[in-house]
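Have a look at this one.
Every protein chain of the complex appears in place save one, which is left out.
Labels for the chains are A and B, by order of writing; each one numbers its residues from 1.
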Amino acid sequence: MPAVQETVEQVRSIDVDQYKYGFFTDIESEKAPKGLTEDTVRFISAKKNEPEWLLEWRLDAFRRWQTMQEPEWARVSYPPIDYQDLYYYSAPKAKEGPKSIDDIDPEILATYEKLGIPLRERDALLGIESTGGTRVAVDAVFDSVSVATTFKEELARAGVIFMPISEAVREHPELVRKYLGSVVPVTDNYFATLNSAVFSDGSFVYVPKGVRCPMELSTYFRINERNTGQFERTLIIADEGAYVSYLEGCTAPMRDENQLHAAVVELVTLDDAEIKYSTVQNWYPGDKDGKGGIYNFVTKRGDCRGARSKISWTQVETGSAITWKYPSCILRGDESRGEFYSIAISNGRQQVDSGTKMIHLGKNTTSRIISKGIAAGYSDNTYRGLVTAHRKATGARNFTNCDSLLIGDKCGAHTVPYIESKNASAQFEHEATTSKISEDQMFYCRQRGLSDEEATALIVNGFVKDVLQQLPMEFAVEAQKLISVSLEGSVG
Amino acid sequence: MAMLDIDNLHAKIEGEDGKEILKGLSLKVNPGEVHAIMGPNGSGKSTLSYILAGKEDYEVTDGAVTLDGEDLLAMEIDERAAKGVFLAFQYPIEVPGVATMTFLRAALNAQRRTRGEEEVSTPDFLRLVREKAGALGISQDMLKRGVNVGFSGGEKKRMEILQMAILEPKLCILDETDSGLDIDALKIVSEGVNALRSPDRGMIVITHYQRLLNHIVPDFVHVMNKGRIVRSGGKDLALELEANGYAEYQQDAA
Partner (left out) sequence: MSAEIRLMRTPAEQALSAALEQVPSAPGRLNELRRSAARSFNEQGLPHRRVEEWKYTDLRTLMREAVPVAGPAGVAEAEAAARLLAGALVRRIVVANGAVVPELSDFSELEEGLSLLPLAAAVAAGDERLSRLGGLVPARYDAALALNTALAGDGVLVHVAPGATLARPIHIAHVAVGQGPAASYARSLVVVGEGARATVVETFESVTGQADQVNSATEFYVGDHAHLDVVRIQALGPAAVSLTTLLFEVGREAQLHDFAFTSGAAVARTSLYANLVGEASQVAFNGAVLLKGRQHADSTLFVDHQVPGCESRELFKHVLDDSSRGVFQGKIVVRQAAQKTDGRMMSRALVLGDDAEMDNKPELEIFADDVQCGHGATCGAIDDDLLFYLQARGVPLKEAQSLLVQAFVGEAIETVEHDGLRDALIEQAEAWLKARG
């Protein structure tokens, strides 16, 4: 399989500074004044030409946020965030909204090209020849705004709506109003409430009844500007019998300061619908001493509202200084299914506290959790999960498998599952292990000629294979490379 | 100059009060030769194979080992592999999630790169594996599974020989390759090994029993006891051992 070869290549070609997305694009931007007040919220809303109801919604969130406190239960520590010392809106200066790809600032196009994300459909189409993969429609979000969305017309022909959420608010207000905040309520948690007040852009997807989305959809998030928080909001609705696979990727420049990323993602599946949501998170993790890096405080939740519907989260988390993220499923519809597949890798001084919640409400609902945590360097890596069956969740089933791997003796791996069953017919099974790469495996691989790092990369890739398999092909290759890169410097 | 030259090798288990296992072992192996090392359990046979391969649990306290005149003991584990040292493990290790094909290719190309050779192209590699695997009765399905995961004892041993055939080492060390094999599996494995005998390749066959040597006929037989070679001879020595056992040597060395 070429991927491993590439992994090995990658490992060999790495220099000390392994974060290759750390460049900064010098482009003029328009920002909201620093700090967060009602005026900031009004400013953002006005910038987006939002209807009154949405402004009120934001203001309500902002007022509630002011009464809330940052959560402290996660196993992460960081100096207090000065929320008044951040920019909450930053957009590349451009003519009033690019009408076509040619209107986009070439600097931005170049940025995405450098990141390997073609925004010209022509280029994307050319890409097919070489990879032989499927086509992917991209929504590119640069700081606070969406700069381009590809394949919109073709998707529209299939009835699929894929556009920046700011545009959807204007073009499909009835859908946005109906679903926004219906999965993650405004007051859900500190960071979600903050997001509700100041969210700037993100993607909106609606797949109508019975439609199987003709291509993979993806959003590519890029934080560019200094001292800027990114607060994107993603809302995906799969109507009855619909199917969509959605991918999300993230990068940011290398900076000494910490930057805040507080996103909210809401998924809704109606009867027989399915959403597959994959993330490769590669925000800047900070340098080896823990300086800089993104604070990734994200609320992701899916609501299997319809019977027999399904939501599947797959995540590969390699970046960010701090990750605080629990993509969850509310299994409301009878016979609905939730899945969570995760690879979380921490190295250097990274802190990861991630996991999932599977909330079984409907009858005969099933869920599956496969989590692979790898801690190296001085990092801390925690799996935190909740599986619960409510009184009426007759026949609920869960299987959980959480494995952690430690590389080196200065890091920590922790497993904190909550397993709560209030229904006698629920059947829950949980297993977790923590271990290190066995010396015998290393010796065996090296006896066959692999170097320390090649052997580690190979064994780790084997360790996470069950999760990698869940990713679309192109993403899996990318993820595999990232894993090796993230572990650079962790052996020997 | 011998290809492999082990001279007065002393080694102990790593650590302060590590037990000394090899106590002045010497052995020369030339290309084309097959040397059998026999001896009772605990005589240090497997330790010898691990030390040649570079396992880190042992410390060499005296003596030298050279491969084509180069100091083998100074090399990293993977460097030795690239120089052509291959150890067929007594208990092959499982590497879950890593398909055998992936593993083989990574190993082959890593070795080739270290030697400054071109990597093998995908079609050539597939052809190579198909051909060698067929001869050993290894199915495509097995090659897709994780390395050694869920394989029977016999399958694991065949897989070791397949790796040997593909990596084409200069020095093959077979550590108790016959253990846990029934007679049919033993035949397949031995045929695989015999097919690899060549004027350019040396082999060390470590075994407790003479039975394997009926199939892989050695040029030399050495008896090892208490960390030393106590007697050397031709292939007939194995038969003698089969008849008389190791008791004589164990007393001698005491």
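Assume contacts are C-beta pairs under 8 Å (C-beta built on N, C-alpha and C of every residue); 3 or more make two chains touch, one makes a residue touch a chain.
The structure presented is a predicted model; accordingly, all values stated were derived computationally and were not measured.
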{"item": "Visible chains that the absent chain touches, using the contact criterion stated earlier", "value": "A"}
{"item": "Candidates A:44, A:141 or A:413 - the one touching the absent chain", "value": "A:413"}
{"item": "Touching residue (missing chain; options A:330, A:343 or A:426)", "value": "A:426"}
{"item": "Subunit A, residues in touch with the chain not shown (by the definition above)", "value": "67-69, 71, 73, 187, 391, 404, 406-422, 424-436"}
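To be clear about the criterion, only the chains that are shown with their structure count from here on.
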{"item": "Geometric centre distance via CA averages, subunit B-subunit A, whole Å", "value": "48"}
{"item": "Of subunit A, residues touching subunit B in the complex", "value": "1-2, 4-5, 8, 438-441, 443-452, 454-455, 458-459, 461-466"}
{"item": "Of all residues in subunit B, those that touch subunit A in their complex", "value": "53-56, 76-78, 80-82, 85-87, 89, 92-99, 101-103, 105-111, 114, 119, 122, 146, 163, 167"}
